[in-house]
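Mind having a look at this structure? Questions to follow.
The complex appears here without one of its protein chains, the remainder shown in place.
For reference, chains read A, B, C, D and E in written order, and residue numbers begin at 1 within each chain.
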Amino acid sequence: MLLHLSTWPEVETYLSHSQGIILPIGSTEQHGPTGLIGTDAICAERIAHGVGEVTQALVAPTINVGMALHHTAFPGSMSLRPSTLILVIRDYITSLAKAGFTQFFFINGHGGNMATLKAAFAETYAILADLNLPNADRVQCRLANWFMCHSVYTLAKQLYGNQEGSHATPSEVALTQYAYPDAIKQAPLSPEVASGHPIYGAIDFRRNYPDGRMGSNPALATPEHGQQLYEAAVKELANQYLGFVGRSEG
Amino acid sequence: MLLHLSTWPEVETYLSHSQGIILPIGSTEQHGPTGLIGTDAICAERIAHGVGEVTQALVAPTINVGMALHHTAFPGSMSLRPSTLILVIRDYITSLAKAGFTQFFFINGHGGNMATLKAAFAETYAILADLNLPNADRVQCRLANWFMCHSVYTLAKQLYGNQEGSHATPSEVALTQYAYPDAIKQAPLSPEVASGHPIYGAIDFRRNYPDGRMGSNPALATPEHGQQLYEAAVKELANQYLGFVGRSEG
Amino acid sequence: MLLHLSTWPEVETYLSHSQGIILPIGSTEQHGPTGLIGTDAICAERIAHGVGEVTQALVAPTINVGMALHHTAFPGSMSLRPSTLILVIRDYITSLAKAGFTQFFFINGHGGNMATLKAAFAETYAILADLNLPNADRVQCRLANWFMCHSVYTLAKQLYGNQEGSHATPSEVALTQYAYPDAIKQAPLSPEVASGHPIYGAIDFRRNYPDGRMGSNPALATPEHGQQLYEAAVKELANQYLGFVGRSEG
Amino acid sequence: MLLHLSTWPEVETYLSHSQGIILPIGSTEQHGPTGLIGTDAICAERIAHGVGEVTQALVAPTINVGMALHHTAFPGSMSLRPSTLILVIRDYITSLAKAGFTQFFFINGHGGNMATLKAAFAETYAILADLNLPNADRVQCRLANWFMCHSVYTLAKQLYGNQEGSHATPSEVALTQYAYPDAIKQAPLSPEVASGHPIYGAIDFRRNYPDGRMGSNPALATPEHGQQLYEAAVKELANQYLGFVGRSEG
Amino acid sequence: MLLHLSTWPEVETYLSHSQGIILPIGSTEQHGPTGLIGTDAICAERIAHGVGEVTQALVAPTINVGMALHHTAFPGSMSLRPSTLILVIRDYITSLAKAGFTQFFFINGHGGNMATLKAAFAETYAILADLNLPNADRVQCRLANWFMCHSVYTLAKQLYGNQEGSHATPSEVALTQYAYPDAIKQAPLSPEVASGHPIYGAIDFRRNYPDGRMGSNPALATPEHGQQLYEAAVKELANQYLGFVGRSEG
Partner (left out) sequence: MLLHLSTWPEVETYLSHSQGIILPIGSTEQHGPTGLIGTDAICAERIAHGVGEVTQALVAPTINVGMALHHTAFPGSMSLRPSTLILVIRDYITSLAKAGFTQFFFINGHGGNMATLKAAFAETYAILADLNLPNADRVQCRLANWFMCHSVYTLAKQLYGNQEGSHATPSEVALTQYAYPDAIKQAPLSPEVASGHPIYGAIDFRRNYPDGRMGSNPALATPEHGQQLYEAAVKELANQYLGFVGRSEG
């Protein structure tokens, strides 16, 4: 059930039996010479919609731009500052908590969002407590990174071994190929790919990772892999969600 | 050309001949008993994609949640605070201006966003000037509200007369029916509908507009109307965009 | 009744029969070669005092500096950032709402303030709701732009036709001449005057409007016109105020 | 020379021989049963205008609302939060420093503004340095409290002895009587007046100072005293200003 | 009783008989060629611990970095912006007030912190009131500058006369020598030392005070003086604290 395709009376009905909601969050950032700039948002959104279907959970609109400051030396990358993203999360949760939602399940497609999201959750719990909302102390946020699902991780390693890398990975590219088969890109990829450099600022990042990839070989990706990864992620995260909202063990 | 479905080298190429970009912005808020909560985002996104196709312009990902504080007493409505939305716009434009974009064409689906967007543009011009970016004084933002297009307005009045109203209007509902024919909702609509109350806070709004509509009769909407409205908006905004970026008079 | 010339027991008495207050807001910005930098504040303040006299309403001190970032490439112009002005409005309204005021009637002298004021009102309603003030949901803000009064607009068109322009207009200059007859300035004005350029950042603005005027011929202004405009504005806004606070239809 | 009554070319001329500006700042807060709510703004503004005349210095518009949170339990009192006032000062100085002003002489009418103004000056110096303005390291702010002038202090003690007190003082009330002889208020004043309590929050303040006075007997004030105090303050602050801008020793 | 060396049940017990707490705040900034960068934090911390022992009061951890923006052109100096320090103080007091503390006694080692601390107190009282904490209107903050104690001031004048100066003073250096006898530094000190310049921005400060001292001769300091000054400060501030929390007249 997608919030965007629902009416407010339908949400009112939903709230009478569930206070959980799924929030996809991605990023808009370079993903190497062949990866889509929307990769992280596409993956998070597709998987969130899949989990919503399996669990009958409500799915909020996708946060398309996340925390990707270190990618902003590549054109087309967009980023919120962490301090902005904290306020965005605060506003999202506050709006929904006032209506009665208490369980916020973020399906995340971008490693760079994780720290800021955790900081935002802590900030928001404190703010909600200050508002004296009746359910403030029952609000719970969960961060679910699809790419860190055990089944996904295992499958990626099996398909790509150490060519999976850590950015512009074949697994995320595969998932976007499954989602958008008409937008599969071709470009020459050097056999050598940078890896192992810590992440600091944007200029430094591009200096170290000149084509944007981090140790990955996205040429290995196929739409069929994408489907497999999608199905693994949906299954595992659906279970996590059900555990989170108390309908079974997560 | 959708930014989300592009690669960074493709954006680099695009920037060599155009510095314009289209940014759809909507809202996630109640639209009466039958209107979709995502109405404003859906309309802005669909029209922006259409304008992007006609003009070969790059289209950024949609801002799905806008300034809808006055709707938040209805469940499912979400809102950024104006001060948050200003920071979001600042971050979006700053990210893109650093890469070389200078012309930002916001296609907006929600009247409640207009004031904050204008404030955000002013704030951002000043911030960019402080950064000493080489192109800071050439950055231009344009606010294009699809529902205020002359052709759209004329068509809506012709189709619906004074039953168009000002929120949860048949014209915007029609456009979502065209976009999502499987999500057309039915619910009883009282023949009397509130109208004419000024907008203040959320509690007051719901008190004055108990079912969420503002003077509108969305039961008049049809997908066919939606297509007509869509085509009128795309045509008019494509011309505006081309004028804005200097490829013809807007 | 001017707040600045009242005592707190007088305000306490006032609150026992009215919860309305008038807040003049102007700007401190260039108004072309002959217009006073304080034009917008002077007009707003004078008209607000006049409305206060007619309606027996309390008038708060004038906000002299508003949102005029686009004028700041001309010396003497001052501006708050929109994000600052939002906080100022929040603080003004919060201070007064805690004392029992609920109806805030802003008499505005500057078009550039409008967007930020509307954003500030929305932000403030939400903040007041969070404070659990007993009267939070009855707080109402109204934006009344004197230069957009029907009677003022009609008179200005009749007096100046299309030489009224949109900044450093003869009508606002006339009103300051009426208010400060000793500060009428003379300077050569080119017969050609820039007009029609959209407003972006400060550098761009001065490039497009090199002497600061926007399509106007302030040489047409006279103190007598100023008096007529003043009287029209006071009459129309006094009616609006009385309607707003429920003492007659506005 | 009042900024509000000047044109931008006049300011441009002024800047060619002086980079100093006077900024009056007051407060809008209770001043006991007979003191005007605008006392601090009135005093600061009048004295600033006098100093401007004597020194030919430019005078900016008055900041009418300052930091008076501790007075806000009395109706009619208004306050900015310190964090807001810091931003206001930042915006004022930044606007003017970009135009070439470097010496900011704040004539202050309210003790409660002092700490925040000093904090704001420090914050602003750092912000200006970050902007790489050519004159950033020459910007200087001076806080000049009229009520702390040696000549004023001496005269007040001579006129009122220990009935001067520290808020709603006869000296500041006298100055407003001189400025606004038509707004002299009468109200019974208890012979006992609270004094000596430290200042904490607003509720606590009103508990300790039930009629708003702090150890003062404003019934002693006369317009004639007001004129004497005004003249002493103008003379002393004019000298301070001239010393500050380097035209003589301050 | 040091908070850092206590357990939460011990604090719970403490709160049953006292709601007072001592908070040392210093600075991390240049103190001339021989003064320790931590001078202000060391002095505040040592004296606070001494006062805590004498009065059995709880002592919070030291705020080591304060408002020292004007010193930051000397390497090793660190500063919070005033706006940041206000938030830090807000967070400290809010955390502790929610647990039941109401009396906050700040022992301060740095003149540059004073204005921001006072602003922070005012801001925090207002924020606490908005939270509807049961004890919000009983929260009291006191600023106690050890170097302004009458006994300290007298002793310093007696020991050093006009060579005490106002920064990198022999008295504060002496106190650090007493605290850290192994960290007594030697360096040539010019007999002439700058003094009398007002404090503006960091670049200006270093231009005026090239070795960092302000009119002082820290070569006069001895650890024995340090002990005397320490004992005077502890005695006087212990009395102040007891008066503040109502256990005797302060």
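Observations, loosely collected:
Rule of thumb we're sticking to: contacts are C-beta pairs under 8 Å (C-beta built on N, C-alpha and C of every residue); 3 or more make two chains touch, one makes a residue touch a chain.
These numbers come from a predicted model, not from an experiment.
Considering the full assembly, A:R142 is the residue among A:H4, A:K98, A:R142 or A:H167 that touches the omitted chain.
Among the residues E:L3, E:L131 or E:A219, only E:L3 touches the chain that is left out of the figure. Of A:T94, A:T116 or A:S171, it is A:T116 that touches the chain left out of the display.
Residue E:T28 is the one among E:T28, E:N108, E:Q140 or E:Q240 that touches the chain not shown. Subunit A meets the missing chain through residues 67, 69-70, 72, 81-83, 86, 112, 114-123, 125-126, 128-129, 136-142, 198, 200-204, 207. Residues of subunit E in contact with the chain left out of this view: 2-12, 15, 28, 30-38, 41-42, 60-65, 72, 74-81, 83-84, 87-88, 90-92, 95-96, 98-100, 180, 183, 185, 187, 212.
Here is the rule we use: only the chains that are shown with their structure count from here on.
We define each chain's centre as the mean of its Cα atoms; on that basis subunit B and subunit D are separated by 46 Å.
Between the CA-based centres of subunit A and subunit D the separation comes to 53 Å, rounded to the whole angstrom. In subunit D, the residues that touch at least two other chains are 72, 81, 83.
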